[in-house]
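Every protein chain except one is present and positioned as in the full complex.
And then chain A:
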Amino acid sequence: MTTTLDSRFAPATNHRPTGALARVSAIARAESRLLGRNKASFATGLLMGPMMAGMFVLINLGNTELLGASFAGYVVCIVLTWSALMTVYYNLTSIFVTRREDRVFKRLSTGEATQWEALVAGAVPSVLIMVAHLVLGGAVAMLAFGVPEVTNLLLVLLGVLGTMVVCVALAAASTAFTSTVEAAQYSTLPVFLVLGMTAGTMFPLAGLPDAVQTVASLTPINAAVELVSLGLNGTTMAGEAAGGFLESFGAAGFPLLVLAAWCAVGILLARRYMKFEPRR
């Protein structure tokens, strides 16, 4: 008598290796569903950034140094600051801690995706919301105040991209001193406050002592905001004109360097301190 084996249990013989992009995409789609189903994270990520940005726009409406379309560029800088801090940095710290404590990162690492691919995938929805904030916020600001004469779109893109990388990396590193999701509310405060207050979008830094301005210029969101301002308005945040497209690169040299350095530092800190499973 012959027994027919159930072919469902046969192992695969031809493996078509998946690429990192496919793996990250698959996990990112699931993470998007999860973000939408978590009311707290969704509200924080989607609404808090624009709300805070709106408040600071209202506060700065009386700033007569930035008139008309230049103010639209300034609004984009404010949106960038608050979206980066609330939607990306704070929200992702909570999300990464949840995935760690629920052992989701560990589970994902038992397959073909690496833990870092799972982390990047976890960041994708929040980063996309940040992009949406910038596009929509910029569109509304330009409708209200006029379209600025875009000087160097590349600097804008580099500023936004660098901000994403820094905030995702700092969120990962911040999980090292964030034991629970609830703890993220206060563990993220130091980074949140320092980066927010030095950005130059909560209040103008021009009136502060030189030493403070120098220190602020060495922080990542300040550098990113400088790049966006140069790219959209053709001026620094302090209002100094940078000239045309090519000249703007000259003015952008220092903030580009600062932002690149923070990207490297952030990634190093994340690799050093990010833990993908709960402490035993």
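As a working rule, a contact is a pair of C-beta atoms (placed from the backbone, for glycine too) under 8 Å apart; a residue touches a chain by one contact, two chains touch by 3 or more; residues count from 1.
Here is the rule we go by: contacts and distances are computed from a predicted model.
Candidate names were "ABC transporter ATP-binding protein", "Ion-translocating oxidoreductase complex subunit A", "Oxaloacetate decarboxylase" or "Sulfurtransferase TusA family protein", and the UniProt protein name of the unshown chain is "ABC transporter ATP-binding protein".
When you scan A:38, A:179 or A:213 for touch with the missing chain, the hit is A:38. In the complete complex, the residue from A:74, A:105, A:145 or A:262 that touches the missing chain is A:105. Screening A:26, A:140, A:215 or A:269 against the full complex identifies A:26 as the residue touching the chain left out.
Chain A residues in contact with the hidden partner, per the touch definition given at the top, are 5-6, 8-12, 14-18, 22-23, 25-27, 29-30, 33-34, 37-38, 99, 102-114.
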